[in-house]
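Yeah, one chain of the complex is gone here, protein chain that is, but the others are all in their spots.
Entry: chain A
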Amino acid sequence: MSTSRQAETAAGGRLRAPLFFALMAALIVLEGLTSSWNSALGILNMGLLSAIMALGVNMQWGYAGLFNAGAMGFVALGGLAPVLISMPPTQGAFKAGGVGILIAFAVATIAVIGAVWLYRTLKGRARGLAVALVLIIGFFVFRWVFDPAVAAIEAINPSAAGNLGGLGLPTLVSWPVGALLAAGAAWLVGKIALGLRSDYLAIATLGIAEIVVAVLKNEQWLDRGVLNVNGIPRPWPVPYEITLQNSPAFVSKMQAWGIDPTQGSTLTVKLAFLLLFVVVIGVLLWFSEMARRSPWGRMMRAIRDNEVSAAAMGKNVTRRHLQIFVLGSAVIGLAGAMMISLDGQMTPSSYNPLRYTFLVLVMVIVGGSGSNWGSILGGLLIWYVWVKAGDWGPNIMALLASPVPDGAFKQHMIDSAAHMRMLVMGGILLIVLRFSPRGLLPEK
């Protein structure tokens, strides 16, 4: 009896994923037919990026049960990479202040390492005093070197630059660098907060995310802060609309197909991004699936399902947690770097924890915790709902408000429709957690 039921669900499981993905494709096609292909491809591209973020968060939450409440920070940190790697360097900036900034960071590193060394070697009251002294002196020396360097950089052509600029390398190089940046930060946080109570990691990551975004908003020498960095170069095969429009071959081809060349060029660009993203997702998915099926993946699940028995089997739970936390954050950082390349600009004030941390968690849980295909489906589907809830919200609200007499209250109702998506997302998250905790595509 039970075996036949299992077989049944297994057959259902085989059909389940293709069915849901077909539904998702239908939704995108519907958007293309009813609205425009431009917006359909836009949703698809951002959906794929969200899917990559969800893959990263799924490694942490789904494989290991680690709650990362700071995905936004890793997305933002990854987004810094295209600015630092692929933007052209600002003339004279490095000479004016770059060296000073490097020295300042060297001082900070030496002070921290010195403090750690003192903490480990000394004992008693002398230890606290010595550590505090080293840190305080280190801080003042750091500020003493750092402040003039920053002032010098920010003084260079402040209306257009005022920052260090990048290295002028190809944009594709910046993607793995974004992953590395995020991985470094994750290592630091994980080293401290893992091994303690499970919710401490959540609180610590919440904090690091706020701080990363604060740094990006305020450190003008780094990324021009709230002045934003524009014109970040596109990754390798993606063309620019203007080049396409100026190319006679492209224009004649589009005309032969009966497509307006201007529209055709934007579609081509979006398709090129799409292709690139699909390749990245394919590689990530292949690696994730291989990892999940490997002995390492079995060990991870064993740890997640019962930490105590896994520890009794000689598995170093904290180390494995740190490993998966760093890996997952690297994937999130990669998505952050890719997103900045897609947007072509860095706007630190656009990082919002609800959008980049908690929405991604919703994606993972709706898709199915621990399931890679589920994360991709969740990323696409939830992003679609998020965008569409923004469109439908005002209409639904107008309908609800229609019996209400005109006046301030009706206006208030219609104005608040923009917040509908929060309600929808919270509702979806709670309903899935309660009634279908394994998600749309459960882990096998």
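In this text, a contact is a pair of C-beta atoms (placed from the backbone, for glycine too) under 8 Å apart; a residue touches a chain by one contact, two chains touch by 3 or more; residues count from 1.
Please note the rule applied: contacts and distances are computed from a predicted model.
UniProt records the chain missing from this view under the protein name "Branched-chain amino acid ABC transporter permease", selected from "4-vinyl reductase", "Cobalamin biosynthesis protein CbiM", "Xanthine dehydrogenase YagS FAD-binding subunit" or "Branched-chain amino acid ABC transporter permease". Check A:Tyr200, A:Phe287 or A:Trp392 against the missing chain and you find that the one touching it is A:Tyr200. The omitted chain makes contact with just one of the residues A:Ile28, A:Leu55, A:Ala69 or A:Ala310: A:Ala69. Counting over the whole complex, chain A has residues 65, 67, 69, 139, 147, 192-193, 196-200, 202-204, 206-208, 210-211, 214, 217-218, 353-354, 358, 361, 365, 412, 415-416, 419-420, 422-423, 425-427, 429-430, 433-434 touching the chain that is not drawn.
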